[in-house]
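Here's the structure, in structure tokens; my notes come after.
Omission of a single protein chain aside, the complex is shown with its protein chains in their original locations.
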Amino acid sequence: MKLILSILRFSAMIEVGLAYEKKLIELRELIYLESVSRVMMEQCSSLGKAALLIAMAEGDLSDSYIDYAREKGFAVTSGKVGSMDIQKIIAAIETAGRREGLVDERYRSQHALYHAILDALQGLGRGQIQLGNVLRTAGLRFAIVIGPRTLQEKDDLWIAVGLYGMIGAPIKGHEHEVCGLGINHL
Amino acid sequence: MKLILSILRFSAMIEVGLAYEKKLIELRELIYLESVSRVMMEQCSSLGKAALLIAMAEGDLSDSYIDYAREKGFAVTSGKVGSMDIQKIIAAIETAGRREGLVDERYRSQHALYHAILDALQGLGRGQIQLGNVLRTAGLRFAIVIGPRTLQEKDDLWIAVGLYGMIGAPIKGHEHEVCGLGINHL
Amino acid sequence: MKLILSILRFSAMIEVGLAYEKKLIELRELIYLESVSRVMMEQCSSLGKAALLIAMAEGDLSDSYIDYAREKGFAVTSGKVGSMDIQKIIAAIETAGRREGLVDERYRSQHALYHAILDALQGLGRGQIQLGNVLRTAGLRFAIVIGPRTLQEKDDLWIAVGLYGMIGAPIKGHEHEVCGLGINHL
Amino acid sequence: MKLILSILRFSAMIEVGLAYEKKLIELRELIYLESVSRVMMEQCSSLGKAALLIAMAEGDLSDSYIDYAREKGFAVTSGKVGSMDIQKIIAAIETAGRREGLVDERYRSQHALYHAILDALQGLGRGQIQLGNVLRTAGLRFAIVIGPRTLQEKDDLWIAVGLYGMIGAPIKGHEHEVCGLGINHL
Amino acid sequence: MKLILSILRFSAMIEVGLAYEKKLIELRELIYLESVSRVMMEQCSSLGKAALLIAMAEGDLSDSYIDYAREKGFAVTSGKVGSMDIQKIIAAIETAGRREGLVDERYRSQHALYHAILDALQGLGRGQIQLGNVLRTAGLRFAIVIGPRTLQEKDDLWIAVGLYGMIGAPIKGHEHEVCGLGINHL
Partner (left out) sequence: MKLILSILRFSAMIEVGLAYEKKLIELRELIYLESVSRVMMEQCSSLGKAALLIAMAEGDLSDSYIDYAREKGFAVTSGKVGSMDIQKIIAAIETAGRREGLVDERYRSQHALYHAILDALQGLGRGQIQLGNVLRTAGLRFAIVIGPRTLQEKDDLWIAVGLYGMIGAPIKGHEHEVCGLGINHL
């Protein structure tokens, strides 16, 4: 009789345990997503941070940041560009902004984007807005983010351009990181 | 008899459940820390990213990033500085670097730090390394990180200076975000 | 009899002549004003030209240009500033813009004005936004003009800052002319 | 008798009136030219103003300003150039200066012109002497004026280069005004 | 007898005189070399002076300076480059540095050389690192010197790039001298 009871008790425990273990696996992923969200909430609280973090993020994390920023009310687009020509980098970012509808066909919104790009390129060039002319090449990820300057001031639209990537000689591995952030009123 | 068996089974389930619930609470925090670490591992994989993420992080997250970067073998220091004078910003970063032993008393390491700071300031000034002269003030967090350019090339020492903060007119709220990154061989 | 008729005819002629002469004097001034207006209409057909012409005009002409520009729908303010400090020049223009209500208390309109001023100062400094630091002083007239970029596109608001004056050594007569124009979307 | 006298008086009045009316038509044009001249005299009193006003003037006004400046003793040439290449703009201005005899074949006068052009281009580029490299194009009118710095100091030769036009993206209508002024001793 | 003695005395004098005259000819060249060495010792006492003097020297003097600098423990290479393209000048100096073994294949030494070149080019461009874009061409001699900053501090390696030559319009004789010096820690 005792044996039967023990078996019964044990099988009940296993039953619950298995359910919990299953739940734990689900939970671990859930908590991971919660945690990423918590990190993002702390990190990604303003226009410029959103643009920089999206430009710096790789793989899945990139999508997570974009989703999070959009959820918070920012309009976002991002992309990649590698070139020795500054004008190709500018064109790639302008095209992404237009294609994704972040800027419209009016000159004023494109003027705002253009000068945010130029400001970001100053961080890239550190004194010279030049690449091929000074024998450098750059491989970059960029993000354009539109929204209020901070999550507190909802009614004020600004534009941020974040750049992150590698700059260097046209020799593999001869490069280091570089970043830039440009912010303008829209 | 059946009732007794049911109670027995139920009490066994509760016993296991309580243990799991308790474990879950512990786990949630553990998984959060694991998750932060996973986010950091993806984000903070190189010298420049480390410097930028530490400069951008606030509160607990700042310490988490610093701990993570140190664990990965980077030497790190960070701080805050607000001023209308570029030279005070330079001095604050240089002093932090010296005080924390990231640069030694030899001119060459201080020369490397100085030019990493100047490069980071180009992102801040976007064309002019000036603040008060052009009626601007800046409130910044900075990070100095020393280590290999990436976690793969262990034997090569470089220095990164990351700057993040607000730049604007000397009127409350009249400011926007700004960042800078300077990288130099050590 | 003939004499009387001659006198009569002559006095009639004088009467008309005097009236016309009087009319001519009035007309001359009227035609001058018409002509100034015609010159202005040809000269002052866009935002930037308005800002430059007002900054360049002296005495009465200055008021004429301001009146003309206001009549055409531009908001205008102008002033004078002389200094060895770039920040004093910026402050004088910003204060005039705020006091005259051309920019409001929101950061975005002041951000637009600030960067229009910085752009105008690039023409002044020709490569360096510096004055006293490079042993120069400047005496300037400035104009802030708000309106559409041209008289044809009425619904689009931009801001222009025009600067005109003398730059030179702090020695009387050791100076030459300098000008600058900055334009930004509002 | 009274009627005859009235008719006589009236015909005399008409005779004088017609003469005056005819005179008025002539006068109106004359006074317009006088007025333009008066405006010019007030506006165009120095080397740099002459260069800027000629660069900014359109149609007939352009010729009027050139004539006026030449009459006052300035040597003047002007032209148009549109390009994405800074070197083409420089070449167009240098060629105009040489062709019109404002600078001679000696290097020193061409050196003076070249640096006046570079200074004017700083106003155009506002921080960067670049166009196509930063995806911009410019359509400009330029003026080269040689003479004393002001009409008072007759014996001192300087050179001024004035630039005025539109800068923008290579998209129709996506452009705003820009100006530049460079002055050098000859 | 007296005559014989006089002749004897005279021939002895001539014998010694001839030996001395021969010695003097040798000495003159020797003293010249000593003197050049003395001039060099006074002139060429540090890294930057060595780089500048080698870049400025012509013909035999160039080799003398290089020999002297090598003797003192500096590693030296030099060369010539003429171009309207900044990137060709950079490439020529980088190639010389690599070919002569002054920099090795590691990125860090090439990063040090690159930024020393950029710094030297600032002296060349005086505000703009541009040549063809601003319609200028340059004919240069360059020197790369590696060693301690001064002959007193033997254990500290730095790199200097000296540039000297002519800059001007692409017209024969329309050019003036230009120089640049860049120094970086290695």
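Letters A, B, C, D and E name the chains as they come in the text, with residue numbers starting at 1 for each one.
Note that in this section contacts are C-beta pairs under 8 Å (C-beta built on N, C-alpha and C of every residue); 3 or more make two chains touch, one makes a residue touch a chain.
Please read all numbers here as calculations on a predicted model, not as lab measurements.
When the omitted chain is restored, the residue from B:57, B:76, B:90 or B:135 that touches it is B:90. Across C:78, C:130 or C:184, the single residue that touches the chain missing here is C:130.
Hidden from this view is one chain, which touches chain D at 106-108, 111-112, 115, 156, 158, 184-185. Residues 128, 130, 132-135, 168-169, 171, 173-176 of chain C touch the missing chain (whole complex, contact as defined above).
If you put the missing chain back, the residues of chain E touching it would be 5, 8-10, 12-13, 15-17, 20, 24, 27-28, 31-32, 34-36, 38-39, 42-43, 46-49, 52-53, 56-61, 118-119, 122-123, 125-127, 149, 158, 160, 164, 176-183.
Operating definition for what follows: only the chains that are shown with their structure count from here on.
Annotation: the B-C interface is duplicated by D-E among the options D-E, B-E or A-B, judged by over half of the residue-numbered contact pairs being identical.
The interface with the greater number of C-beta contacts, when A-C is set against A-E, is A-E. Distance from the chain A centre to the chain D centre is 51 Å, each centre being the mean of its Cα atoms. Once the centre of each chain is set as its mean CA position, chain C and chain D turn out to be 17 Å apart. Residue positions of chain A touching 2 or more other chains, listed in rising order: 107, 111, 118, 130, 133, 158, 176.
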